[in-house]
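Input: a single structure, listed below in structure tokens.
Only one protein chain is missing; all other protein chains are in place.
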Amino acid sequence: MAGSAQGQRRGILGAISEVFQYWPFLLSGVVLTVQVSLIAMICGMAIGMVVALIRIAHVPIANGVASLYVDFFRATPVLAQLIWIYYALPIITGRSLTAFVAGSIGLSLYAGSFLSEIFRAGILSVERGQSEAALALGMSRSQAMRRVILPQAVTRMLPPIGSSLITLVKDSALLSIISVPELMRQSETLASLTFRRMEVLTVAAFLYFALTYPLSRGVDYLHCRFAPES
Amino acid sequence: MSEHEAHDVLIEVRNLDKSFGDLQVLRGIDLNIRRGEVVVIIGPSGSGKSTLLRCLNRLEDPTSGSVKIDGVDITTRNVNLPRVRRQVGMVFQHFNLFPHMTALENVMEGPRTVLHMSRSDAECLAQGLLVKVGLADKANGKPANLSGGQQQRVAIARALAMNPDAMLFDEVTSALDPELVGEVLNVMRKLADEGMTMVVVTHEMSFARRVADRVVFLDQGLLVEEGPPDRIFHRAGHERTRQFLDQLHWDIASE
Partner (left out) sequence: MGYEWRFDVLEGNLEFLLGGLGLTIGLSVLSMIGSLILGLLLGIARLSPWRGMQFVTTIYSDFLRGTPLLVQLLWIYYSLPILTGVVFSPIASAAIALTFNLSAFVSEIFRAGIQSIGRGQREAALALGMTGWQTMTRVILPQAVRRVIPPLGSVWVSLFKDTALVSVIAVPELMYRGKVLSIETYRPVEIYTVVALIYFFVTFPQARAVDWLFERARVRS
């Protein structure tokens, strides 16, 4: 690492402005971070909803598979999952995956596991009496779910779903380890380019914070509005 | 006020104002409470009764005015609050017993932690107080296993354990089932007979009539009227006081 501690410190502001010259480079990383987080969120919600409904309905074999899926992805590190999907899966299937695709699949499966738990808890938290009243009116199970249960469950689920998005944005940084050119990776590249690792990392941290802070304020708002008692 | 009378005054409230934001809850309250007096504060809800009581041990901070306890102004900046609060005990509407301690431990807590009493002395004191409130056999029970009336009596014992000069009672029977109210009022009456200085906020008019030395009527933050119970309940001077008592369908003939 070049430069004395003093020299580095004095030059920090100068260094940070130097880093800002590479603004577009970092921005492309931010764009990818946002993309991959949203992909994981959307796919995760789809997976999560299906898995949650399977588990609630106790569909015979599918239930076991679904539970195993959720348990497995909750009990292993995201990094281990990503590395496995990027390095091991292509060998097993014989088909190669780009880092972006591997990362998206990994994050989506990971997101699906904890989103399914959020959905499951949200649906189960709607009182029994509600579904009983709906069924007593002659609604089918799926009608009851669609017209009565889900609308009530949705509001309770909004805050934790918001939190999940924040988690995904932060975990997207792990994709740098499998070389996806998102923000973290771009920072690493920039750091070796400029030898200003500390400043680059600081800027990266602030960029992540700029993404997550509005989201967490949004989650606080959702909390107040939809789930004040919890 | 003669010097003799002045010594007698334990709690002196002067021109007390209290506002919560835009809402003014107490207006210019002047009140003296003498040693050994039982003062009962009555009034409609929202009149500021509880707020006034809580200003006396500064659980609420007055917006202006002063409160003196035994000659010491407790509303000044650098007053030692914990020390002041030792002199005045408080019993709450919702008991507020410490759920992680037994009844005995609840009563011992003040003497041990605040007065630094030894364990055995505190235990002895606590046992004695629990006997006094009629709960000797419940000493090792946790609050969750006691009825409301029992919990409130433990709460009274807990406050008494600090050997306070005065006791404040904040609607202590309002949260109790009717059949449990009597046991608490009996303990309070015993205390009054022993000469404890008491300031009681309550809706229990028969208690007020029988035990109070003085009744104070508060309405919309103003001290409307005060006097001996006989006068207030039968010959109230102010229209508003009479209205309030009428609303309660309080009928002395049925006593």
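Residue numbering begins at 1 within each chain, and the chains themselves are lettered A and B in the order written.
Methods note: contacts are C-beta pairs under 8 Å (C-beta built on N, C-alpha and C of every residue); 3 or more make two chains touch, one makes a residue touch a chain.
Just so we're clear, the structure is a prediction, and the values are computed from it rather than from any experiment.
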item	value
Visible contact partners (per top-of-document touch definition) of the missing chain	A, B
Selected from A:24, A:60 or A:94 as touching the chain missing from the view	A:94
Candidates A:66, A:134, A:204 or A:222 - the one touching the absent chain	A:204
Among B:25, B:104 or B:162, the residue in touch with the chain that has been omitted	B:162
Residue in contact with the excluded chain [from A:61, A:75 or A:136]	A:75
Hidden partner interface residues of chain A, rising order	1, 5, 8-9, 71-72, 74-81, 83-84, 87-88, 91-94, 166, 170-174, 176-177, 184, 187, 197-198, 201-202, 204-205, 208-209, 212-213, 216
Residues of chain B (touch criterion as defined above) contacting the omitted chain	57, 59, 81-86, 88-90, 92, 94, 96-100, 109-110, 113-114, 155, 158-159, 162
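As a convention for this text, only the chains that are shown with their structure count from here on.
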item	value
Averaged-CA centre spacing for the pair chain B and chain A, given as whole angstrom	55
